[in-house]
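Of the protein chains in this complex, one is absent; all others appear in place.
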Amino acid sequence: MPFRASAAFTVIAALISTLLALSGCSNESEPVQNKIVVLTFNMPHYKDGFSRWVAEFHKLHPDIEVEQIDRKGSNWGAFYHTQVISGTAPDIIDTQGGAWLQYASQGGLLDLTPFLEKDAEFTANFYPELLQSWIYEGQNYGIPLYFTKTLLFYNKLMFQEAGITSPPNSFDQLMEYAYKMTKGEKSGFMTLNFDWLYWSLFAMNGIDLVTPDLRHAAFNTPKAIALIERLAKATKDGAISNISWTGRWVEPNSMFAAGQIGMLQAHSTALLWMLSNTSWINENTIGFAQMPGNWSTPNAHALHISADSKYPQAAWDFIKIATSGEGAYSLGISLNNLTGDRFVNEKILDYFSQTKPIVVPLLRTQQEHLNTLVGNWPLANDAEIKEALYPELQSALLNHKSAADALSRAEKKVNHILSRDDRTAQSQSSVSGGQ
Amino acid sequence: MRRHSLWATHLLLSTTCLVMLVPFYWLLKTSLTGENLFSYPPALLPDNPHIFYYVDAWYSIPFVRYLLNSVVVSAIVIVANIIFNAMAGYALTMDFKGKRVVILLLLSCMMVPYQATVVPAYLLTKELGLLNSHLGMALPLMSTIVCIFMFKASFAAVPRSLIDSARIDGVPEWQIIFRIMLPLSQSAIATNVVLAFTWSWNSFLWPLIILRDDNMQTLPLGLANFLSVVEDTSGALYAFCIMVLIPGLVIFLLAQKQFIQGLTTGATKG
Partner (left out) sequence: MTVKFGIGNKRLRESTLIWFLLFPSLAVFLLYRILPLAWNGVLSLQFWSMYKPPRFAGLYHYKELFLYDDVFRQSLWNTLLFMVGSPIGIALGLMIALLVNRPIFGRNIYRTIIFMSFPVMTVATGVIWLWLFSEKTGLINYFLMYIGLIDHSQPFLEDFNLALPSIVLVSIWQVVGLYMIIILTGLQNIPPSIYQAAKIDGANSWQQFWLITFPLLRPSIFLCLIIGIINSFNAFDLVYVMTGGGPGHATELLITYIYKTAFTLARFDYAAAITVINFSLFLALTWLVNRMSGGNAGAVETN
């Protein structure tokens, strides 16, 4: 019948032309052969510094071009995953926190252990404990670019008003001080909650996330229930601000900056933000201390090499430039952060002692107690576990659910995730290795 | 129009306008002063307004280039939309086998979650060789189903007598579309322009994924990158919002007159 024929014809023509287009008569210029792509995480203001890295790099590899792509945190995942799927993963990626685990566990990242062993002199620059943060199943996948970890900021004025003379040295004291400083709109204590930053509170109460073999949830204990009930009550009483559990970055820091919080657990970047937004913050009004027990959660950035990078050696050379020596120094002073390189850090502290002295005691806390880092378990499904656990905790802490109920549900979910082997099984069957 | 009904109309509309405007007023005010982001109580009048945030945004990024990129992409999208949607809308006014299927197909295309399409869309666009290009950015937006249906409804309202007499006179179909029906569907065209512009101008996720070059960035993207270090907390963010918003409003203002009933259609629509 004529209708069917013409309709069919048009549809087939459409499909053929689409297929032709899809079958790769693409005139897109193939990626320039000698190029490495570096995907950075939220450093748009470091363009000059990056060019200096590239200049250094070209001394070693004058024929390899460097392309930088910078993406904001919330967009980084979308961009990176799309690149991976389309087969054009960036040679070097800059990740934050534990995101690298899911990539490493699936074989997406290059094992850097051989490189570290070969370049022993370079490796010796780093704090050994920090370097361990990027070990998964015995292999090292990342080199620290810059790092921060949590500490306790405290408002000295509020301390004085409440008659407190020094920062708390135990969890009970922390709670006691929190209650003492709570008055009206002001709360005694607040913490950031993303990326496991709150976990020091659990660690100082002897609660672990998982069993040592990383196979089962270990946080559903009577101690944990008691802790959460205590924290929930304090939240209800206003001693702990409820923004601790619902805020992300801006709200908690701005409340502290507005003088409404007695003690804030945050990582060191918070100070820079607060300094630029207030005028009253200085050495006399704000103090820094480790959390009781010296527990802290790191929030670090690291550089990794893609498993299928065509220029792993060149990428490694670039990483060395960015993470140690002069390259790291210029990054550190630009971001007001410490790097992974011990010697560079001393130089950075020297620099700040002359230009911004208030930062020095802050940064010193970042260097100390790297052996009591928590919140950095090498779990392949770290991100999923976080997503499974935190909302339950949040519900309990906001008194929306009982602690026992929340923990038992979270335990079930986490165990389910840990036992699910649909992807880790795949990673074991892959051959990951350099070229 | 009776007086109290006029009064009531104005009252209702004014109240609605007020509700709609409050956020804008605040957006504008904060972009000019950066105050009240962290302090309380909120001040009703701006204190020391300045245009520093706008200036900052203008100079911190290659503003004009990004603006041009956005303009080019939106222009492609608008033109393609009008042509493709009018064609499809016209086809849908005719009766043909499979029409029901096509309609359901179009409706179901609207149901596909957009974010779930960007990765396969990227792969397709890569095959087409259109990554990192204006055309590549415009392609997914070149036709919109909402506008197809609006054209369909507008064309359906054109009196049959006009079409029949044109057919009898032997006018070819495409001329019927472009010489008779489109001119009588000003309102649908105007809406199409406004919607296509808005959706392409504000498009964020797609350009983010397919653009790599710095000089191809569109305005929302470029400004977002500029703001990333301040973590979206200063008056600069608000200035950004206003700057991205203004062209859309201008387009709507220009398209305004097409929404006045009776002016162009009264004489010809029986």
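In this document, chain identifiers A and B correspond to the written order of the chains, with residue numbering beginning at 1 in each.
Keep this in mind: a residue touches a chain if its C-beta (ideal position, glycine included) is under 8 Å from a C-beta of that chain, and two chains touch if they have at least 3 such contacts.
As the structure is a prediction and not an experimental result, all values here were calculated from the model.
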Which of B:N85, B:S133 or B:N225 contacts the chain that the document leaves out: B:N85
Residue numbers in subunit A that touch the chain omitted from display: 2-3, 5-7, 9-11, 14, 17-18, 74, 77-78, 81, 84-85, 102-103, 106-108, 185, 242-243, 245-246, 248, 255, 307, 383-384, 387, 391-392, 394-395, 398, 400, 409, 413, 416, 422-423, 426-427, 430
Touch residues of subunit B, complete complex, unshown partner: 1, 6, 9-10, 12-14, 16-17, 19-24, 26-27, 30, 36-42, 80, 83-85, 87-88, 90-91, 93-96, 100, 102-117, 119-121, 124, 139-140, 142-143, 145-146, 148-150, 152-158, 160, 163, 173, 186-188, 190-191, 194-195, 197-198, 201-202, 204, 220, 224, 232, 237-238, 240-241, 244-245, 248-249, 251-253, 256, 259, 261-262, 265-266, 269-270
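Throughout what follows, only the chains that are shown with their structure count from here on.
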Chain centre separation (subunit A, subunit B; CA means) in Å: 37
Sites on subunit A touched by subunit B in the complex: 3, 7, 21-28, 42-45, 67, 69-73, 75, 78-79, 81-82, 85-86, 249-250, 254-255, 257-258, 273, 277
Subunit B to subunit A touching residues, read off their complex: 37-39, 96-98, 118-119, 122-124, 126-131, 205, 208-209, 212, 224-226, 228-229, 231-233
